[in-house]
Every structure is written in C-alpha cells, then in structure tokens.
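Heads up, one of the protein chains got dropped from this complex, but the rest are sitting where they should.
By written order: A, B and C. Residues from 1 in each chain.
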Amino acid sequence: MEKLLNKNKFDTLIAGLKKQGYKTVAPKKDNRLVTLEEVQDASEISLDHVITNNSIKEFFFPKTEKILSYTLDKNKVEMEEPKGFAVKSVIFGTRPCDAFSLPVMDKVFNWDCSDKFWVERREAITIVTISCDKSDSYCFCTSVGLAPDAKQGSDVLLTKISNDEYLVETVTEKGENLVKEMESVFSDPPGTPDRQVATVEEKFDLKKIKPWLDDNFEHDVWDEFSNKCIGCGACTFVCPTCHCFDIVDECTMTKGDRVKNWDGCQFTMFTMHTSGHNPRSTQGMRWRQRIMHKFKYYVEKFDSTLCVGCGRCSRVCPADMNISEMLELIETEAGK
Amino acid sequence: MIEELRKKAEELLKNDTVKVVFGYGEGSVPERTRPVFITKPEDVNKLTWNKYCVYNLTTYLKRQETRKLGKPAIIVKGCDARTIIVLLKECQIKREDVYILGVTCDGVGDPLATKCESCDVHTPRIYDDLVGEKKENKEVPFEERYAELDEYEKLGEKEKWEFWQKQFSKCIKCYACSNMCPLCFCDRCIVEKNQPQWIDSSAHARGNLSWNVTRAYHLAGRCINCEECQRVCPVDIPLNLLNKKLAKEAEKNFDYRPGYSVDDELAMSTYKEEDSQEFFK
Amino acid sequence: MSKAEAKPENQFEPKIIAFLCNWCTYAGADLAGTGRKEYQANVRIIKLPCTGGIDPLFLIKAFERGADGILVSGCHPGDCHYNSGNYHARRRWNVFRPLLEFCGINPDRIQFSWISAAEGGKWVETINGIVDAVRELGPFESYQKLNTIGPETTGEATAASGETG
Partner (left out) sequence: MSKKIGVFVCHCGTNISATVDVEKVAEEAKKNNPGVSYTTTYKYMCSDPGQKLLRDKIKEEGLDGVVVAACSPKMHEHTFRNASKKAGMNPYHVEISNLREQCSWVHPDKPTGTEKSVDLVRMMTEKTRKDKSLNPIKVPVTRKALVIGGGIAGIQAALDIADAGHEVIMVEREPSIGGHMAQLSETFPTLDCSQCIMTPKMVELAQHENIKLYTWSEIESVDGYIGNFDIKIRMKARSVDLDLCTGCSSCWQVCPCKKIKSEFDMELGNRTAIYVPFPQAIPSKPVIDRENCILMKDARKRNIKPNDSKVCRKCLDSCPIAPVKAIDYNQVDEIVSEKVGAIIVATGYKELDDTSMYGEYGAGKYKDVITGLQFERLASASGPTEGEIQRPSDGKVPEIIVFIQCVGSRDPAKGCSYCSKTCCMYTAKHTMLYKHKVHDGHAFVFYIDIRCAGKDYEEFSMRAIEEEGATYLRGRVSRIYKKGEKLVVLGADTLTGSVVEIEADMVVLASAMKAQDDAEKFAQKLSIQYNKDKFLSEIHPKLKPVESSSAGIFLAGACQGPKDIPETVAQAGAAASKVLALLSADELEREPVVAKVDRLPAPIFSTCIGCFYCQRVCPYGAIEEEDIKARDGSTIKTVAKVNVGLCQGCGLCAATCRSKSVELAGFNDEQVFAEINSVEFN
C-alpha cells in the first residue's frame, strides 16, 4: 500500500498513536545529540540529521534489563519473572540501516533458544522508518548490501518526496494495519513521486572480505590498524547489531535481581578467565574478533553480515578508528 | 611547524633516540585527526599538526599495545605535558623512558575547546625538545578558570540532582571516559572488581551514579582537565564538569593544581594540619 | 522526656549509618552507654580502625542500601591513634563532599564529626542532631528510587528527567 503523509499531519499522527495506546519513540534533539526516545508530541521530533546517535537496538535489547527477581528465605528461594516489559510502541523515524538490524538480530535471539524479551518486544513494536535524505562520509550501507531507502526490517517506510511530503510504503502486515488504524492522516500519493534519497558511496566489495578473513586470522594488519584503539566499548554499544551481554546478580542478604547488561568484545575483561589467563590478550586480537564476528562467523552461522553500515562505531570512536577503512584495507590486501 | 615536527621525529628515529613517535595524523574526515605511531623515519610525513589535534596522546603511555613499540617520543601540548608530570609523580613512567616533544599551542578544537579558553600552558612545562615559538604562559585568575561551573553551582539541590540524573541516565557504561583518560591507568578498574561489587556494572540509575561519581572522585587532585573523557563520551555527558569541580575544590582547599611541578606533594596523598574542617561538627 | 516516648504516630524514622573509628568515636559511643545517656535509636554503626580507612565508596553504598543519612566520625585532629589517619580522611571529605553536593545530594545528609573517647555527651548530641536534621529533610527518596530497575530502562530514564509521568 502506498500513501502520502504531509509533515503538518505529524501532530495528528503522534496524538492518534497515543490515543490508540501506542508509546511513540522518535528522534529528539538535545544539545549535540539526536537520540531516539519517547516523545509526547510531534513538536519534539527532529528529522534534520543523518542518523540518531543511539541505535534502535536498545528498544528491544536494553543496556540494562532485569530478567529475574528473587527473595531468599532460610529454606527457600522465590523467583519472579518481570512482566510488562513489552510495551506496544511505534518507533517513528528510524533509518533503514537500523531497521535492517532487527531481522539480522532476530536470527541470534531465536537461535537455540528464543529470547522472550527480544521476541515479545519485536511483536509489540512497529517500525516506521524514514529513508535517508542525506548521508555522511561514515555511512556505508551500500557496501553491505543495503540502501538508504532499503525496506528490510521496516513495517512502514517513509521517503521524502518534497520538503513537506513523505511517500508512505507499507512493508509488512503490521505496517499496513498501523496505516489503516491512522488512515485519516494519510492521503493518496502522487503518480510519479520524486523520491529524495541520499547517495551513499560504495566503499568496498563485500564479496572480497570473507575469503580474505578465512585465510588471515594471523596478520600484521590487526595490530597495526588497532594500535590506536583505547579499548573502550563505545563501538559495540552504539552498534545496532552488537549483541553481547553479561548477566550479574545484584543482591542483598535476602533479595536480589538478575540483570542482563550490554557487554562488548573490545573490553580487556570480556574474555578474562578467573585464572588470569586471557585468550584475547591484546587489542589487536579483540579488534580482529569484532571484524571476524561481523563478516565471517555470523555469515557462516546465520548467512548474514552482522553489520548494517550505519557507521556509528566510526563516528564515536575516540581514536578515529574507521571500520570501513579497515574493510577497504582488507579489500586492498585481498587484491594483492 | 609541521615540517619542524617531522624533522625532529625523523632525527629521533634515525639516531635511535626513540623507537616510535606518538603523534597526530590525518583523520578520516578533515575535522578530525587520529593518533599515529611512527616507527620508521620514512613515515614521518604522516605526522600533522593543526587545530584538530585535541587528543591527549599520553593515554598511549599506559596501553600495553603501544608500550610494546619501544621508547616513545610523544608529541604533547602544554595541557598534555601536565599529564606527563602527574604520570611521573605517580610512578607510571620514568623520565628517561619517554622523550617529550613539546609543541606550543594556541588552542585546539573547532569551536575552540573549553579547556583552551583558560589555558595557562601554551608552552609545555616539561619537554626535551620544543617545537614552535615559545609562548608566554600567562596566569589565568582562579574565577576565570572555573567560570564554566558557575551556572551549575548556582542551581538548587533539586535542579542539580535532576540535571545529573538526566545526564547519568544516558550513560551506557562503555567506559570510553576511563579508557581514554591517561590517568585512569589501573589494570583492574574498581568497577571491574566483583568480589565485592562496590559499583554495579549495570547501566541503571544506581550503577550510573556510583560509577560517574567514583570515576570523578578518583581523579580528584589528579585530573589536569584535558577534557578527553567528555570529548569521547558517545552520549555526551558533560563529565569534565565533575572533574573541574573537583579540581576547583582541590585548588581552593589545598592550594594544589596537578601537573605544574614534579616536586610538589600529590594533593590526595598528603594533608595539612590546617586543612579546612568547617563542615565538621 | 525521652524522644522515644514523645514519638508521634507515623513519624518518619530516618535510617542513619555511622562509620566510626575504633579508638575515639566508637569508644565515645560506648561511654554514652556506660553513662546511660539516652538517644534516638536510628543509627547503625560500622566500626573501622580509623576514619582514614573509610573509602567514599562506603558512603555511596550506604545510600544505595537506603540510608537517609550518614555519619562519619573519628578522633579529633592531632589525636589519631595512627597519627595522621583522620587528617587524610578530612582531606578526602574536603573534595568528596562538594562533589556530592554538586551532584544534587544534600550535604546535610552526610555529617562529619570528631568525637573523642571521652565525649559520650557529644556522641548523644551528634546522633540526636543528625537524626532530627535528617528527619526534617525526609526520606532520601530520590536516591532510593534509583534502586528500581524498571522493565523499560529507557522509559525510566525519561521519568528521571522529570518530563513525563
């Protein structure tokens, strides 16, 4: 289904969603940051950015989440699982790369056992994506098989066609239902809409990456490229597809919470054994792990690259390590 | 100046004074530079110097990956050189193990970094060699140096709490702040100690408050306000306000500013009988 | 008239954790007992050898565990059993206290004092003083609220900013 949405209807749309019991999450500007967060009305929404600082990940897989509470008595333990974590919501105005991260991550959260926190939230949340009308030099979605107006992962895709108008395309049934629910704010689309979509330069050839990785577990490039890495986890935490977590118990004598927290392979402690031995003892090894996981291991296991080309890791890297540069370098090495 | 820097670096590498030069190279975009580690004289052209050289490269003195490269020459601005003084005093480096290539500086960042607005170390206070024209280190009055804090100190208790809760709630516990900080050099950070877990590793409100307060407190009397923690914070928490507040208190109460002299007593390892105790009952 | 007897119904009873040095204040608290000097029962004492051994993390943890107020007390300057422990401690509080204040924690919730082993009376006054003062301030709800990990952390963050209900 195709529709047209005028910017001046945003108000009605957000208010309508609220009335229908949806929580609305949208890009909001605060100082230098544009973050996806809950909004109450359309005036809070900001669309004048390349990409939000936070990814869509945290709405399905929060940075910190209680997965269990318990009380300890002398002779028994009582456990209670959290309820009500999946809230009916709409994420409005996320980017195609972020939206695509969801089907990529569905694979890991449904593999072996299915993660109910992820699954239930996936069901409860509808994704309304806006195609990118601009990009920056960090963007490389086109190099990992996506496009600034890609539809995968979205329920509804909006694409700018004029300063005030968006072409609305429903992608899934969930999306179609949402559009129907809000029918009044949409109008019919013009016959030949002028889709304003950013161009993103293709930086490397994905096909050449994995074969090189298959052969080059040991290579000087890992250390050389990563020696400026300071070992923080910023890249993994802003990444929409990094999904490692740690589980800790936070408790007193008589009660406690079991908490799931983001963790990241770039931390020294990530692979530290109790004995003190660390199989990934240098930053070079940890950097290799990140690349290998995204472009080799995940591909082998799930037939999908664990990278959507959003470029966030490169933007936030304190030492200006740039992942697409690394991949370009691999491409060059592969060509040698 | 770039040429001079390159020449110096080349010389140092050629005559084997150092094994590696820690410097600034071109970044992925023109508005950024990135740390480079030059080990071969023929690579010195990768060195650059411009207003985007905000990094405090001394953080690489603590990392085993860069330590492995051998004795470094390190390019430092006046502010970065203060870190070196603290590192020397805190036994993290030996003076003979590092060659300090000072650069004089009029300020970095675009717009100008806050730290540069009240800079009184345009010329480094410690160096083996100096590149650039020597500049006067004019003293900046106390009030001016901490003026940034005024608007926050003025807030009421509730506003302060709400302001910081909002800031801390953004924290994702990526630890970029402490990893980037040249003075957060513990092998095992206190947040990584889990028996007992004093600071919750979770990025919830409780854990974020204790982490951010402790990180700042551990820099009391040590932080030289290079603002790297704040620069690298991916969620834009104004961390340096906390550091600056502590620097202000240390200066006010102990008349101490870290990184100005290798001979003074570290503020938090000493005391004076006349230290303030007006808040004691 | 004792405070306990005069206690009105439903009066808020603040919870105070006290970190005391073994040699002076702990002994001072004992002396108050020996002298049967009555005071309010809201304080729980944690004894350490010296105030110099109190890490600010202890205070943070005490607030996390629900304390409404904290007392840190040791030997008078010059009287430290370990010569200089209390001086080092004082230096610590000189920076830590403004830091908490800067973060919006009312400094009246943390009290520092010097109470010698001979000052049983001062101990009683100090405890009654801090209990009354904190009772006035009310429960430290804002800190205690931090303890709840909601199902939606992001939603909670918004709540903390006070913008939504």
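Assume a contact is a pair of C-beta atoms (placed from the backbone, for glycine too) under 8 Å apart; a residue touches a chain by one contact, two chains touch by 3 or more.
Note that the coordinates shown come from a computational prediction; the quantities given were computed from them, not determined experimentally.
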For the chain that does not appear here, which of the shown chains does it touch in the whole complex? A, B, C
Which residue of A:Asp48, A:Asp73 or A:Glu218 touches the chain not shown here: A:Asp73
On chain A, what residues meet the omitted chain? 72-74, 252-254, 275-278, 281
Applying the definition given at the start, please give the residues of chain B touching the unseen chain. 90-92, 185-190, 193, 195-196, 198, 218, 265-266, 268-270
Tell me where the left-out chain touches chain C, residue by residue. 2, 4-5, 15, 17, 26-27, 29-34, 36-39, 41, 44-50, 52-55, 58, 61-62, 65-67, 81-85, 88-89, 92, 124, 144, 147
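Assume only the chains that are shown with their structure count from here on.
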Compute the centre of every chain as the mean of its C-alpha atoms, then state which one is farthest from the centre of chain A. C
Chain-centre distance (mean CA atoms) for chain B and chain C, in whole Å, is 34
Where chain A and chain C are represented by their mean Cα positions, the distance between them in whole Å: 44
Chain B touches at least 2 other chains through residues 170, 202-204
What are the residue numbers in chain C that touch two or more other chains? 149, 153, 157
Using the touch definition from the top, list the residues of chain B that touch chain C in their complex. 152-153, 155, 157-166, 169-170, 190, 198-199, 202-206, 209-210, 213-214, 216-217, 220-221, 241-242, 245-246, 249-250, 253-254, 267-268, 270-273, 275-277, 279-281
Note which residues of chain C are touching chain B in the complex, please. 56-57, 60-61, 64, 77-78, 84, 87-88, 90-107, 111-114, 126, 129, 142, 145-147, 149, 153, 156-157, 160-162
Chain A contacts chain B in the complex at 31-33, 35, 53-54, 63-64, 137-138, 223, 226-234, 236-238, 246, 248, 250, 259, 261-262, 264, 267, 269, 282-284, 314, 316, 318-322, 325
